[in-house]
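Of the protein chains in this complex, all but one are displayed in their positions.
Read from first to last, the chains carry the letters A, B and C; within each, the first residue is number 1.
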Amino acid sequence: MRMTLPFLILAILTLAGGVAAMTLRRLVHCALALSVAFAGLAALYLNLDAEFAGLAQLLVYVGAIAILIVFAILLTRGGDSDAEKSFSPAGIGGAVIALAVFAVLAWATETSGIAHPALVTPPPESAMREIGLALMQRYVLPLEVIALMLTAAMIGAVILAVRERRNPAGTESAERPGLGA
Amino acid sequence: MSVAVAPAFAADQIFVALKYWLVLHTPGPFQTLVSILLTIIPIIVVFPALFAVTTVLERKGLGRIQNRYGPNRVGPWGVFQPLADAVKSLTKEDIVPRSADHVVHYLAPLVLVATAFLAFAVLPIGRNMTAVNLDAGVLFFFAIGAATELAVFMAGWSSRNKYSLLGAMRAIAQMISYEIPLILSSVAVIMISGTLSTTRIVDEQAHYTGTVAHWNVFTPWGLAGFILFMIAATAETNRSPFDLPEGESEIIAGYFIEYSGFKFALFFLAEYLEMFAVSGLGITLFLGGWSSPFSFLAWIPSWIWFFGKLLALIVGFIWVRGTLPRLRMDQLMNFAWKFMLPMTLVVIVSAGVWRFLPAGVAGSAALGGVIRWLVCALVVAGPYIALARVLERGRKIEKRTYRYAE
Amino acid sequence: MLGEGIIQGLMETARNFFGSYVEKERLVTVQFPEERRSLPEATRQFPFLLYDGDDPERGLRCVSCQICEKECPPRCIHIEKSKDRKPDFVGKQQFYPAVFNIDVSVCMSCQICVEVCPFDAIRMDTEFELSTSDRFGGLLWTKRELARSNEYYRQIHPTEAGECDERRAKELADAQAKAAAAAAAAAAKAAQAAAAPAAASNGAPGSGAKSEPAKKVVTQ
Partner (left out) sequence: MNPLAGCLLVSSLLFSVGLAGALTRRSAILVLAGIELMLNAANLNFIAFWRFGPHPEFLTGFVFVIFSIAVAAAEAAVGLALIVAIYRHAQTSDVSEITEMKG
């Protein structure tokens, strides 16, 4: 079994989205490119027979996190300014580090011996029923913990984002930062 | 009996049979392609055609509700009005603002229409007539629906217009707020059906006790859930009375203010397609999809049932649009979080009660059914009345008197 | 009860919906080109020029005083005075407009030209179907296109036209009386040589002052 054409197209789409998200000048463009990368990843999951994970990825990342990032950009006035210059010494350093990390990872993949044997795995049974049962029986404790954590995160985000009313000099405006959260 | 059933079944499956016949008569290498095209093209043709019909229905219906005639010039009774509209929007100049972000401005309507069309993939529009029978169909629908928010933002932001950005922000805030009751009210159905597949949800409802079908809307939680679902769907598709994102009197046309010509038509199309899709999901979840309500009506082809129900819901949308005035932003948010969310949670509880109450008591199935129905109705109605009391406290509605006018 | 008002509203609109098919009285609109509502008498669209008699050239009331041209807020009136004179309805020699153009695409229907005109020469029309395929020439109306007969004026604004006609008839009568008086005075003068010139000179300003406020009241 070899890499298929859909996989290649999706991989290129995802990577292009990721690269664009990290290199474009306008922050809103970055956010949109980021959502392309997220959507490409969701499609990759679907390509790998992980239906539920792919749709959850689409729902959470494209539907919520991308929107959240866009809201944050607009709330921090990033939407209308060309924020930064393209190249700096720190930028080159970061790129070199990232390249080194990639080289190590690729080398590890290549030498680990999992890259070359032909895999003959039938698509695993990922029916909704199995996932539901797994979540409700085997992984019920992590699920509860996640629920608790999400509640805590939501309350925390609201508390962080709500405007402090104490200082009288604080500017009163119509925008509500907690809207997206 | 079989003689009577056979032609009915043939009419029911006519499109399925036609597709198989066409695929069988194509040369081997193209069979997959033809099969895919034969699944996609009907969706791309039928629903925009329905959009054309709906626009003229809506304009005539609104006209009659306001004691006017409505369009009646193009063709007999104005039925060719959509044709004239199409010609107009196709021949109009496409204006892009100079300061707009051209790429994003161009992509936004395409993304919106594409996602709107994708949602139809999982809707069973007839027996054996689901484009893609996904195991997680309902989840797919909501995941695709989430992507429309981004398209709306793209349109609003790229136009470089304060009204369009305001409209987009309003639209996103509203869509996120109402997505929660929309999903939670479908969760009740998913709990009872035990599946996320739209096809199987419809199959579950296509059984009959006596002559009455097992539609979810016939149960107390289903009825309440259906009403909540449709309210949330109205808000989700930005239709009146929740049309704040495009409130003409406030922000002119909202996020698509800077679009003209064909792109404007695309926004219009996408809006109606979303309305059809979410109505289709409502039909699938609560109104038994393509099944008939009574077993003696089962001879009517399933796709006629689906489109009949769809038209009925569209008429409902138009009726509501002609009746209710637009909400204010704070009223909209209060309604979502103080009324819709608690009520959908109550509906889920009621569905749970329904699941675990026995359908028959002491050998009498009818008595048990009635008791179960009443108990579940009480579970929904009690909190509703209490919530209504709380929300209406200190609010007296009286006729306004004018001191100087009249 | 929450939601009760919504049900009531839905019932009301349903009643409208079905009622509009049954009762014609419910319908608030008419099918325009075929069916027309009669316009109210106070309707006004754009100005026109009045003429007396049959000949729009000779009977034109306008004396080319150019008050309307000066008063027009959007300056849509263009007048060129004639070199020669012609007699007006009382027989007095007056100028007439050689050119009188109104650009209706600029006109804002304010009716100020009507109010300032001392000669009852310009009035507002009720015609509103003015579409043209030529937006420059087609909407620039010349003297000939603007001229309407007094009969037409009586038809579209009967009350106003009646008052106007009455006033003009009175003016004409005054002028004739004055002319008669002047003739009598001349005759008397011829008879009595230079005995009483004061009687004739007192009468003329008096009649002019009387007719002026009356006109103001009507045109407002």
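As a working rule, a residue touches a chain if its C-beta (ideal position, glycine included) is under 8 Å from a C-beta of that chain, and two chains touch if they have at least 3 such contacts.
What you see is a predicted model; the values in this text were computed from it and never measured.
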Neighbours of the unshown chain, displayed set only, are A
In the complete complex, the non-displayed chain touches which residues of chain A? 1-4, 7-8, 11, 14-15, 18-19, 21-23, 27, 30-31, 34, 37-38, 41, 44-45, 48-50, 52-53, 56-57, 60-61, 64-65, 68-69, 71-73, 75-78, 83-84, 88, 90-91, 93-95, 97-99, 101-102, 105-106, 109-110, 114-119, 121, 123-126, 130-131, 134-135, 139, 142-143, 146, 149-150, 153-154, 156-158, 160-161, 163, 177-178, 180-181
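Operating definition for what follows: only the chains that are shown with their structure count from here on.
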Which chain is the middle one, judged by CA centres? B
Sort the other chains by how far their Cα centres are from that of chain C and give me the top one. A
Can you check how far apart chain A and chain B are, centre to centre, with Cα atoms defining each centre and the answer in Å? 29
Chain B and chain C: spacing of chain centres that average the CA atoms, whole Å: 59
Chain B partner contacts - residues on chain A that touch it in the complex: 28-29, 32, 35, 39, 42, 51-52, 55-56, 58-59, 62-64, 66-67, 70-71, 74, 79, 127-129, 179-180
Per the contact definition, I'd like the list of chain B residues that touch chain A in the complex. 104, 134-136, 139-140, 142-147, 149-150, 153-154, 157, 169, 172-173, 176, 179, 194-197
If you look only at chain C, which of its residues touch chain B in the complex? 1-3, 5-6, 9-10, 12-14, 16-17, 19-21, 26-29, 31
